[in-house]
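Every protein chain except one is present and positioned as in the full complex.
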Amino acid sequence: MNKVEEFIRTRENLNEIVMDFAKKDIKRFFNLDTSVYKEGALDSKTKEMLGLIASLVLRCDDCISYHLNQCHKAGVTSEELEELFSVGLIVGGSIVIPHLRRAISFWQELIR
Amino acid sequence: MNKVEEFIRTRENLNEIVMDFAKKDIKRFFNLDTSVYKEGALDSKTKEMLGLIASLVLRCDDCISYHLNQCHKAGVTSEELEELFSVGLIVGGSIVIPHLRRAISFWQELIR
Amino acid sequence: MNKVEEFIRTRENLNEIVMDFAKKDIKRFFNLDTSVYKEGALDSKTKEMLGLIASLVLRCDDCISYHLNQCHKAGVTSEELEELFSVGLIVGGSIVIPHLRRAISFWQELIR
Amino acid sequence: MNKVEEFIRTRENLNEIVMDFAKKDIKRFFNLDTSVYKEGALDSKTKEMLGLIASLVLRCDDCISYHLNQCHKAGVTSEELEELFSVGLIVGGSIVIPHLRRAISFWQELIR
Amino acid sequence: MNKVEEFIRTRENLNEIVMDFAKKDIKRFFNLDTSVYKEGALDSKTKEMLGLIASLVLRCDDCISYHLNQCHKAGVTSEELEELFSVGLIVGGSIVIPHLRRAISFWQELIR
Partner (left out) sequence: MNKVEEFIRTRENLNEIVMDFAKKDIKRFFNLDTSVYKEGALDSKTKEMLGLIASLVLRCDDCISYHLNQCHKAGVTSEELEELFSVGLIVGGSIVIPHLRRAISFWQELIR
């Protein structure tokens, strides 16, 4: 099982634990969290890129991995991703670099 | 002078003070900060939206105002912006709301 | 008009601008933001204190003012607030102090 | 040794290393960090919940685990915790979710 | 009254309000906050620069103004400050720029 599969499986297992524990409001939040990335005035690809850069500058590895996977499915190319990372790096500063390293490494597994 | 013009003028005045004070490295950073938003694999409009959502979740009013202005010039519509704000709000949480309020108010002045 | 009234009025005006601009998802977020503070297994007073300390350590003045007002209505005493602030100050560090100063000053207007 | 015991043991070992290294000011900070959670105008249970939500929105896993353990000892129920998490999730946004997942998983081990 | 004097006066007034409100733990925190900047293995000048860059990357204008004033008294030069700002800008990213602008503007008033 590679890094990507492991990430997805762990995430699913933990999400089940959350859903068992959560009541109405947390569940509504999770629904909303799905809803905002749906195709609309902006296409899904753009929205996933928005979710990715937000996760990057807030320095959340799990969120970054999740949105990288979504970006990959939505057809984001490595060239586009590299430019997104440039913007995120400039906005967030060198403190973002350790997350960038792991993100690029995760992306390489996704596209190979 | 309205809120938008005032923002732009204050920003320019302060940038002059920075440029007078700054030496090589800070100046190189400012150049880089311009360079990453240039048209490339991603168009300027997408890049400005990336800069905007990053500023929103990091809760920086001045950065938000700046990128709102850039988004406006790049042709972002109110419908697109509303969806970008939805993503930013979900990612960043209710702590983002005061910045969202000011952002929408700034945008209304931009588009009227 | 004192600081408290001014805060409440500005907040209401800006919320109207947000509601005019917002579509379904942002509105659902705002509803959820009301829902989580409702009396349940935890009483409203405790929930407002939770909202307040979260706002304090995340250093959001508007959010702090809002929850101070709610705490006041829910019957939080100055002694209780002082202890909540002690916890917030230790967790968040001296970077919290400027917000603490403004929070105490706002509270003094609320209770006089 | 389960996750809870492992967390407590690692924490104790590292705290010893800190105390060997620390001089007066760091030690005073640690004392203060104990003092603010003591029963006062607010009871310990409330204070531990305040410490927990502050740790959650600041996204510090170790701090969350520590306060979950303290909340458990202070008699916080799963129902109360679920509501605290709702508030923390709304305030802090989806960026909090990975920490929430680990927190709920840690809590399940605490209460079983 | 210029910007520097106004900052110092407002800060003193608000600190009085805090001290009237605060009990033992908050007061002990404030004492500790003074203590850590005292001459020791590191001189005061270095410690004030540490406090300044920490305030800069955490983006707290009041904290920045305070430490700029302390750095000025401790003999930090404009050349040294410019290099400190370069480090802070790289670490914290472009999100730091609005605070940098205000910081340089405040410094110019301090040294004239």
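Note that the chains are named A, B, C, D and E in the order they appear, and that numbering of residues resets to 1 at the start of each chain.
Assume a residue touches a chain if its C-beta (ideal position, glycine included) is under 8 Å from a C-beta of that chain, and two chains touch if they have at least 3 such contacts.
Being a predicted model, the structure only gives us computed values, none of them experimental.
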| item | value |
| --- | --- |
| From E:Ala74, E:Ile90 or E:Leu110, residue that would touch the chain that is not displayed | E:Ile90 |
| Hidden partner chain, residues of chain E it touches | 32-33, 36-37, 40-42, 46-47, 49-51, 53-58, 63, 77, 79-80, 82-84, 86-92 |
| Residues in chain D touching the chain absent from view | 11, 14-15, 17-18, 21-23, 25-26, 29, 33, 54-55, 58, 60-63 |
| Missing-chain contacts mapped onto chain B | 24-25, 28-29, 32, 35-36 |
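Please note the rule applied: only the chains that are shown with their structure count from here on.
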| item | value |
| --- | --- |
| Partner chains that chain A and chain E have in common | B, C, D |
| Chain pair repeating C-D, as identified from A-E, C-E or A-B when over half of the contact pairs by residue number coincide | A-B |
| Which of B-C and A-B has more C-beta contact pairs | A-B |
| Cα-centroid distance, chain B relative to chain D, in whole angstrom | 36 |
| Chain A: positions in contact with at least two other chains | 25, 29, 32-33, 36, 54-55, 57-58, 63, 89-92 |
| Overall pattern in which the protein chains touch one another (line/ring/star/complete/other) | complete |
